[in-house]
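The structure under discussion appears below in the form of structure tokens.
Removed: one protein chain of the complex. Kept in place: all other protein chains.
Chain IDs A and B follow the sequence of writing; residue 1 opens each chain.
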Amino acid sequence: MGQKVVLRERIVDESPRDDLIRRERFPHIWCPGCGLGTVLKCYVEAIAASNIPPDKHVIVSGIGCTGRIAGYVRLDSYHVTHGRPIAFAEGMKIVRPDLEVTVISGDGDLVTIGGNHFIHAVRRNVDINVFLVNNFIYGMTGNQMGSTTPLGAKSSTSPYGCPEPPFNLPLLAAALGAPFVARWTTLHVRQLADAMKRAMNVKGFAFIEIISPCPVGFGSYNDLRDGRDYIKLFLENCIVDHSADLNKVGITLKPGEPIILGNFIDREAPTYHDLELEVFKKAGWLK
Amino acid sequence: MSGELKLLKPGTYFMMGNIACVEAALIAGCEFYAGYPITPSNEIAEHMSRRMPQLGRHFIQMEDEIGSIVAVCGASAAGVKAMTATSGPGFSLMMETIGLAAMLELPCVIVDVQRAGPSTGIPTFVGQGDVMQARWGSHGDYELVVYAPSSVQEFFDLTIEAFNTSEWLRIPVIVLSDEVVGHMYGRLVVPEHDKITIINRKRYTGPKEAYLPYSHESLVPAFVAAGDGYRIHMTGLTHDERGYPSLEIEDSHRLVERLVMKVRKNARSLWKYETFYIDDADVIVVTFGITARSSEEAVRRARSEGLKVGMIKLLTLWPFPEEPIRIASQYARRILVAEINMGQLIHPVREVAECPVAGINYPIGYAPPPEYILDGIRAAV
Partner (left out) sequence: MSLKIVREPINKYMQKIPLGLIHIIPERCKECGYCIDLCPKDVLEVGDERNIKGYRWPRVADGKAAECIACRMCEWICPEFAIFIVEADRREYV
């Protein structure tokens, strides 16, 4: 038998997933308690489980805290202008359908400044994955409100409480015909990674809204000053309901009103690529 | 399985400028077009939508001009030649991303079929008001190349040249056409395809460990595309040679200097211009685009009146062909800059000219009639 060893933590200097991250750039820029590192972790785990070689995976991100995620993944990675990663990913995917193109960016980037590209990419059903990290705020610029800030929530530009109702993103994506729509938090790590893996295998536009803590930004204005406050919020308020009525999954963050999670939609629809092949046939390029 | 590559065959054609531009792009190897409807560039998108699928290439009509140029960048990052076409308002929307293309060093071609501005202006009338915007429109320091055709043939030739230059220097290149050149029908001679020079970007194929996507070793680093296995990072943030964001002033200096110098150091080979009757000219008209057509006729008439007038037609607007203008200004008494705006190209001319410079400005949305230019010439003589 092996000899008995006194057990304690072992101090090392690299992790088994360092092959998929740009380890020379760690520690990353995100604040303590920020959920973005966890999103990154789930993404690389999903890649490892995806049966698609890492060389075929591409990540595109925009501007903001989440926008920095592309710089930490050891893949072909593109960090483009504010609001535009979806359009960039569309151009790339259309000319290279063999690549698995994933956009990971923030709520402000993808559905506020970039909302137009978002709705049209879903409508076209371009075969890309869009993982939207929703922290309810513009973190990097100094905690301004955005189109996902819950009604009444405070921020540096809504000192009296946000005066606008926010997007209900799963409903938006589903209404536009997205074949895959899910929402998870950074606490639901395995479900999130599974949803990401599923998204990579779905044909067409796959959308996951990831609710993520921002204790230093949004939290400091709204009584969620510590990452643990968010964990408590998620543990107490999240309900998993895969067949939820998407009209009712808007997020209020009010006490007693749940955050509904799940893989809401998983269906088939012809992709942009499928329809482009039809065009190629009509134009005489394909028989 | 796939059809034959139906490129425009060699021969002589009578063709619209915008369509000649499309056929040139196809011959140059353009595999991706993204655009948004805007007058007077629409024939480019329309003809692209018909022709690209015939060649198994990609046409997409995006939701706006921002999406168009960004998708072009995405396609370029995937390793293919890509272009878009637009006009004034759409050109303004593209500015931020032209800076991105310069920063990421993604080759791409942007055709701006200029119309009368400012703002919505007169969409169906001609203007030349985008000369400065084409050069300075995006924020920060970068350089790019701007070509200006004045005929259908030049539109064809310069579109191919634009692709070649963008691939050679890894920069966005702008073809600054205008409404009249875009819509005019004219003679087009397409040479044998194997006589047409086609340049493709230099690709890196060496060992992965040694690859620096933004190496300062040469002015134009070798390119790798998404999916090549090099796992590169490209960012619009100021970056070091590895492509990683950097806050070091040293990295910023070296990067910006290289982005600028790769155009400046090659300026001489980028300058394209034609001269008419300048050997003994007292007055030289410097012009470009459709105004060059009127000016050429005006200069001819002035010569028949015995006036010693010549003309320089600029095909490259940026980098500005300083040397030919400076040399001409050493022999001429006066330079006149003819353009359909309130005075834009006159500024770089004035900067280099050693004789007095005046403008012949035609702010209305038509091509100026030769008489108008001739009046300006007579006044100057």
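The criterion applied here is as follows: a residue touches a chain if its C-beta (ideal position, glycine included) is under 8 Å from a C-beta of that chain, and two chains touch if they have at least 3 such contacts.
Only a predicted model underlies this, so the values are computations on that prediction, with no experimental measurement involved.
The undisplayed chain touches these shown chains across the complete complex, A. From the options A:Ala87, A:Leu187 or A:Ile265, the residue with contact to the chain not on display is A:Leu187. Shown as candidates are A:Asp13, A:Asp98 or A:Asp223; the residue that touches the absent chain is A:Asp13. In the complete assembly, the contact with the undisplayed chain comes from A:Cys34, out of A:Cys34, A:Ile208 or A:Leu253. Think of the hidden chain as still there; on subunit A it touches residues 1-2, 4-5, 7-18, 21, 23, 26-28, 30-38, 40-42, 45, 186-187, 189-190, 193, 226-228, 231-232, 235.
In this section, only the chains that are shown with their structure count from here on.
Rounded to a whole number, the gap between the C-alpha centres of subunit A and subunit B is 38 angstrom.
Contact residues of subunit A toward subunit B in the complex are 22, 25, 54-56, 58, 60, 70-71, 74-81, 84, 87-96, 98-99, 116-117, 119-120, 276, 279-280, 282-287. By the touch rule above, subunit B contacts subunit A in their complex via residues 1-3, 31-32, 34, 50, 53-56, 58, 60, 62-64, 66-68, 70-80, 82, 96-97, 100, 104, 226-237, 244-245.
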